[in-house]
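Then we have chain A:
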Amino acid sequence: MVWPLDLAILTLVVIVGIGAITVKDLLGAAILFGAYSFMMCLLWSIMGAVDVAFTEASVGAGVSTVFFVAAVFRTSRRTKD
Partner candidate 1 sequence: MSQHYPALIVIVPLLAAFIISVAGWINKKLCFPIAVAAVTVSTGSSIGLLFRVMNEGVVHYRLGGWLPPWGIAYYVDQLNALVLCVVTVAALLNLIAAKKSIEQEFPERIGPFYTLYVLFVTGMVGITVTGDAFNLYVLLEIASITGYALIAMGDKDRAPLASLNYLYMGTIGACFYLLGVGYLYIATGSLNMVDIARILPDLYQSKAVLGAFIICMVGVWIKMAFFPLHGWLPNAYTFAPSASSSLIAPLMTKVMIYVMIRLILTVFTPKFAFATLAISDSIVWLACIAIVMGAIFALAQRDLKKMLTYIIVAEVGYMVGGAWLGNRAGMTGAILHIMNDALMTLCAFLVVGNIVYKVKGYAFDNLKGLFAKMPFTMGAFVIAALSFIGVPPTCGFFSKWYLISGAIQAGHYGFMVALIFSSLVNVVLFFRIIEIGYYEPFSDHHGHDHPAEPMAEAPLTMLVPLYIVAAGLILVGLYTGNIVNHIIRFVIPGSFV
Partner candidate 2 sequence: MKTIGLIIAVLTGALLIYATADFPAWGDPHSPASLHVSPYYIEKTIEETAVPNIVTSVLADYRGYDTMYETTVIFSAGVACFLLLRTFRRKEPEERLYRHVLTGVTIHAKRGKLPPSGDFERIDTAWTPPDLIIKTMCRLLIPFIQLFALYVIAHGHHSPGGGFQGGVMLGASVILLAISQDLRTAVRRLGEKVDALLCAAGVFIYAGTGALCLLLGLNFLDYSALVRVLPCDPIMARSHGIFIVEIGVGIAVMATMIWIYCNVSSSGEYDEGL
């Protein structure tokens, strides 16, 4: 358990999470969501949940982000909020 790393990532996760829902560009939101997932994955590997971290790295940071980008590509990047 490396607690300073844990605290730092926990704080970053919140910042990226707020960023993902406030940024006024859907492609940006998708990429920030990928970063958010990746930090979650780091957090879980610190906590010892290696299988969950592995799944989140491949599903959350990988495929989910690709789905988001694909959907944004098919629709529009524009957002009012």
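On how the list was made: all candidates are chains of the complex that A comes from, given by their letters.
Note that in this section a residue touches a chain if its C-beta (ideal position, glycine included) is under 8 Å from a C-beta of that chain, and two chains touch if they have at least 3 such contacts; residues count from 1.
Only a predicted model underlies this, so the values are computations on that prediction, with no experimental measurement involved.
Put simply, of 1 or 2, the chain that touches chain A in this complex is 2. Contact residues of chain A toward candidate 2 in the complex are 1, 50-51, 53-55, 58-59, 62-63, 66-67, 69-71, 73-74.
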